[in-house]
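What you see is the complex with one protein chain gone and the rest in place.
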Amino acid sequence: MKWAVVVFPGSNCDEDAAQAVREATGDAVDLVWHDATDLSAYDAIILPGGFSYGDYLRSGAIARFSPAVEAVRREVAEGKLVLGICNGFQVLTESHLLPGALLRNNHLQFRCEMVELIVDNNTSPFTRAYQLGERIQIPIAHGEGRFHADPETVAGLRNEGRIAFRYADSPNGSVADIAGILGEGGNVLGLMPHPERAIFDWMGSVDGRRLFQSMHQYVEEGLAHARANA
Amino acid sequence: MREPTPEQIRDERVYRSLGLTDAEYDLVVEKLGRLPNYVEAGIFGVLWSEHCSYKSSKVHLRRFPTSGPQVLQGPGENAGVVDIGDGMAVAFKMESHNHPSAVEPYQGAATGVGGILRDIFTMGARPVAFLDSLRFGPLDDARTRYLFSEVVAGIGGYGNCVGIPTVGGEVQFSPTYRGNPLVNAMCVGILPADGIVRGTATGVGNPVFVVGARTGRDGIHGATFASAEDPEEKERSAVQVGDPFLGKLLMEACLELIASGAVVGIQDMGAAGLTSSSAEMASRAGGGLELVLDRVPVREEGMTPYEMMLSESQERMLVVLERGREQVAFDIFQRYGLEVADVGRVTDDGRLRLIWHGEVVGDMPVVALVDEAPVYERPIGPDITVESASIPTSLSAHEAWLAILAHPSVADKRWVYRQYDTMVRAQTVMGPGSDAALVKVPGMDKAIAMATDGNSRYVALNPRRGGQIAVAEAVRNLATTGAKPLAITNCLNFGNPEKPEVMRQLSDAIDGMADACKVLDTPVVSGNVSLYNESRGLDIQPTPVVGAVGVIDGIAKRLPSAPAREVAAGLELWLLGREDDRLDGTLYGELVCGQPVGDAPYIDLAEERRLHELLQAIAGAQVAVAAHDVTEGGIAAAVAEMMIQCDVGGEIHAPVEMELLGWLFSEAQGRALVAVEKDCAAELARLADTHAVPARKLGSLGATDDVVVRQAGDTAFTISLTALRDAFERAIPMALQSAAAGASA
Amino acid sequence: MKTFDVEVRVWLKPSVFDPQGHAVEQALHTLGFDGAQNVRIGKYMHLTVTGESEEEARKSVEQMCERVLSNPVMETYAYELKETGV
Partner (left out) sequence: MKTFDVEVRVWLKPSVFDPQGHAVEQALHTLGFDGAQNVRIGKYMHLTVTGESEEEARKSVEQMCERVLSNPVMETYAYELKETGV
């Protein structure tokens, strides 16, 4: 399978995401500039962390107008996998590919540290390699990660099993301790923590690997299936 | 406003407001062979300022050792460069942003980080880490809490956004910094050993470009006022605002441009903006530059040549390209949405010539501007007499232990560094919280080690020995992780150089630093001097800050500063280095007496070097589980820090012949604490023996949840690890609880 | 073509917690401004726009506000517009 990592002006975890994909899956990854208008050649697309457009105005607010995000929208409709990490999650909510919004942390500070997450869904293409209820260690690094949505939306997310990860101990005041959510079709995941920073032993955790491996497995199975049917 | 004429500048002594003394003005007239006009006088003023010309410190800085087989680029360029083997090199430098941070802490700190970042990537290096060394007054003061909170937010605000991890640093608090905080930022970058780019404007006819942000009226005279004595004057310079987003794009575009091979020379427009970048680039090439100011992209209408030359707008670079390859630059910068303007060309007549509206508005010999800037042998005060003091032991060991861990200089700095992205780039092997940070060289089993240090209490008491200790501590931090130290950078933060006693401190501290650099084989490859750190006539304690860089081949060898909790119980604790019970220069002494007392702590540089070599050998042979150096707060603090970090108590034994209190809190140098498995202890002792370093089993981890101190077989006292942890972890957050009160929205 | 001065205010909906407003309120109380209550902090933007008519300019400002300057998920906006130099 083939991965794309979209690079917006100000993205800064693009290389990190590519390194993680290569390391965890051995797959090929392209860094794709934000003016790309066609991403149909890729099986999975990552919107990486960073500060696209300096996070000015609101994080993700300007990046969402990129041609690449329009291309992402089309691929989402096609059922492709799209993973937004940190700033990528913010871009996804700003572009309404995911519900809600990410607001300034309740303590007003940027916060970078290892946190514990609880896996709340292990049937999605992103989480199938985890156990339900499993506690995993993944670092966060954000100033605007407080997930907000109106109560009906949150109830909907809960009922539809679209809360993928929750914080064991919320570092930012997110509603329902939400750390990551799935899109309606289950093929979009946005999460504030950085799985690409939990890949090697020396990073202090390797729990991020399985997220990329889940995606790999899911896509490869689909590809194998398609080949068999062809 | 009309600019004063050359005659008015002379008659009304306008040059004084431009930072020139009467004698300096006369020298300008002599060098020019005529009266300078306003823009010329302004240019001389900033280039001959303390900040740009190092006129008070230059004669002393020459005493630093600056060469060695590992040095690829010593002082004089935008940053120093050292070889780390396997074809790779690191570029690094530290810089102060003290005065801007005192006026507007968030932006002052942020632009300090942005400035040092540009110094690194101009060398052709990919920046991979920041460190920050901070000094503030005591936290009981609302203004200090505001400064501290905002400086930390500003460092994070810039560093996090540009995507470079802040992996280490230090913060110390002392009344000496109440009116004059220190903000020193260090940046480290990686480059191929044969890929160094320099800031030289060579090749007659080559085009010169201004790239990045537009030039506005920000910070005009920042460099001159940074050196002015009058704090009111310092404040007059307009606040510069950093744009980390633009900084990130500029970095990527410049690195791409450098990789294209079209760059002849490149330099950051830091202090004194276009003036210093153009003059310095021409000076290094021994040539000249002609700038057409009408072509400089400006942010505001009606800007004069004077304003354009002196503006300190952030995120700008001056680039000389190979003629005929301009299109490469246009293409790259356009893709990043950045402005690029062809503003002039390289000449061979040795002059900096400025053209505006078709007229020559400035024409000065480059040599006079840069190389022949005045150099002062300022009067130096008499030798500082140092006496060892007997320090009252009025604080019990128990009380002192808690008080020292709760002293904000020693206490846990997590409140600070968890506001920094310490892991972006996904190469951080050890971040803040360890003795030195380790950042992997991508694709190699090799990491760069780095740390900053500088204890002004020692320098205030005994500048020479304090200077030695500043270097030794920084370098020891590297060795403690198992890394091989390579070189240092530094920031010399001192008071008013016009006072002979300050010059004595500066001169002696430099001698001490040089002593240590020689013995420890860590030459000085870059640095920065910040003078006039004073408020209301009171100078700060002399504060040389050292940034040390080393390398570790094989990251599995690294030594963390504490064992993992699961393996801690049962480990033996060993002390490497000599036993000592003198309280000279200690934090204990300062807590008891309310000020630094006695001599600086003991140091012997030869012993120090043997310890560093031993630590590397221990790491190389993978004999130990963890190592932590013994510094402020002595053995007591070091032991507590290790136990708090692994969350396991233990016991330690003081030698019979030592005064217990002194032994616990002595800050004698050249020592480290090592945690080893029982089976490895003999090998550790053998290695110590071959390196001629005293080594003694100090105690062990586990067996108790508290910290038990024994002497002569008896339990001297027991202190609760929980109490120590609370003191250590809560001190800074608690002091800041009311910080919101001082902060503006 | 006419030029208009525009002031846009954007603030969080009442149902959304505003930690910054909360922190400022606390700071005000600490400093003795006890009467300060219900502090909410939003954005204030100033810009100029051009248009053939005021109506056209308003339309364009509204579009900017809805598409870019505010996020309806958590924010509300208001603006004022007046021709410059009149």
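Note that the chains take the letters A, B and C in the order they are written out, and that residue 1 is the start of every chain.
As a working rule, a contact is a pair of C-beta atoms (placed from the backbone, for glycine too) under 8 Å apart; a residue touches a chain by one contact, two chains touch by 3 or more.
As the structure is a prediction and not an experimental result, all values here were calculated from the model.
Novice: Touch as defined at the start, partner being the missing chain; which of B:Val29, B:Ala193 or B:Val239 qualifies?
Specialist: B:Val239
Novice: So that we can see where the missing chain sits, which residues of chain C does it touch?
Specialist: Within chain C, the residues that touch the unshown chain are 9-11, 21, 24-25, 27-28, 31, 33, 35-51, 57, 60, 63-64, 67-69.
Novice: Contacts of chain B with the missing chain: which residues?
Specialist: 103-104, 107, 213, 216-218, 235, 238-243, 245-246, 299-300, 313-314, 337, 744-745
Novice: With the missing chain put back, which residues of chain A would touch it? List them for me.
Specialist: Residues 53-54, 56-57, 62, 65 of chain A touch the chain absent from view.
Rule of thumb we're sticking to: only the chains that are shown with their structure count from here on.
Novice: What whole-Å value do you get for the distance between chain A and chain C if each is reduced to the mean of its CA atoms?
Specialist: Spacing between the chain centres: roughly 31 Å.
Novice: Express in whole angstrom the distance between the two chain centres, defined as the mean CA positions of chain A and chain B.
Specialist: Result: the chain centres lie 37 Å from each other.
Novice: Which positions in chain C touch two or more other chains at once?
Specialist: Residues 20, 23.
Novice: Please list all residues of chain A that touch 2 or more other chains.
Specialist: Answer for chain A, listing residues that touch two or more other chains: there are none.
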